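One chain of protein is taken out of this complex; the other chains stay put.
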Amino acid sequence: MAEAPKALTASAEQTTSRPKNRKLDQWIAFWTVPFFFNVFGLVFVPLSWMMPPRSPSSPTRHIVDFMHSHNLLVACVILTLAYGLAPVSNACYLMQVKRMSVSPAFRYSMMIGAITGAIVGMLFPMFCFGLGAFRAGYSPSVLTMLYDFGYLAFIGSLGCFCVMWMAFGLAIILDENKILPKWLGYYTIWQYVTELMAAPVWIAKSGPFAWNGLMTFWFAMTLYVSWQFIVYLCIYGAIKSQPEAELDNAPLEPHPAALETTSRTTA
Amino acid sequence: MTSLIRNPLTIVWALLTTVTIASSWIALEGGASHRINTTVTTAVLLIAAVKAHLVIRHFMEVRHAPVWLKATTSGWVLALFALLLGFYFASL
Partner (left out) sequence: MTDVAEGSATGVDQSQRAAGARGHVPGESSMWFFVIGDFLIFGVYFVGYMYFRGQNHELFLSSQARLNLDIGAINTVVLLTSSLFVALGTAAARAGNTADALRRFWTALAFGAAFPLLKMFEWIPEISAGLTPGTNLFFMYYYVMTGIHLCHVLLGLVIMCFVIRNLKAPGTPKISFVETGATYWHMVDVLWLVLFALLYLMR
């Protein structure tokens, strides 16, 4: 949102026009999150039945049918188009983390963790299932490999997200500016724990520790989804209570005499 | 040094260590055959519940905490071990 350059000249005209919503950028980023997650949810669940995860020990016949299904094709199309919103929703969190009194190392770790996580956890599965859906003619064994690859990348991609959640959690706990509540920091540490909990999916092909298992999927998802809602509500509060003067795109303190001359000659 | 030994915390620790050894012995002797043994299981689980409760009350100082914390922690110990024993006996 390039509002900053206009700020100096606009401030002189502001008396008659509507007050600028300087938090518009944050609110737009904020509202992409439910949009993005709802699109995701629709695509993954009722549309393609990719979620809840199918069994890792499905017979080859079922895997091939699934990979060639029409619904999976539509799901992949939507995913390819909507994928770009992921960075925007992460930007929403990072703008608030920037205000914290902790080292910038935390938000850089979060950023890189989110980037690598999105590539591995979302792009790779999209390619795998997309290959099955868009390209006919792969042998069943190749399709099975793509199926495994897709699901393992989606659920088993721990490392990147571990860093991200640990950085976010620690930032909140150590922050002295009280941007987000401390208990949320501890809740975020559990996000990190859910990644550890998901590690067994690499090994187990059935039972509670498989990628569709009670412990690694259902229980981990309960923690993960509840956190998403809660952090979202907390971010809403943080954006709302952020003082205008503190915003990155707040107008610089103008020198009164200089501003008068400038606005009259350039406006 | 003697004040340390007579400190209530040390006494609790001595109790905890003793029952730890006792329950290990119960499992080693009574459970040596590695077959289902409801006596051993009930004994070791109840002992574990008591140990957990002692650590929470004395080491974690919940004994001196407000009622809500006492209730929550005791409630957790109670609910957990009730569920554990419940599922165990239900499966036999």
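Which chain is which? They are A and B, in the order written, and residues in each are numbered from 1.
Keep this in mind: a contact is a pair of C-beta atoms (placed from the backbone, for glycine too) under 8 Å apart; a residue touches a chain by one contact, two chains touch by 3 or more.
Note that the structure is predicted; figures quoted are calculated from it, not measured.
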| item | value |
| --- | --- |
| Contacting the left-out chain in the complete assembly, out of A:47, A:152, A:204 or A:247 | A:204 |
| Interface with the unshown chain - residue positions in subunit B | 3-4, 7-10, 12-13, 16-17, 20-21, 23-24, 26-28, 30-31, 34-37, 40-41, 44-45, 47-48, 51-52, 55-56, 58-61, 63-67, 69, 72-73, 76, 79-80, 83-84, 87-88, 90-92 |
| On subunit A, residues whose C-beta touches the chain left out of the figure | 173, 181-183, 185-187, 189-190, 193, 196-197, 199-200, 203-204, 207-209, 214-215, 219, 223 |
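Convention: only the chains that are shown with their structure count from here on.
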| item | value |
| --- | --- |
| Rounded Å distance between subunit A and subunit B, as computed from the means of their C-alpha atoms | 42 |
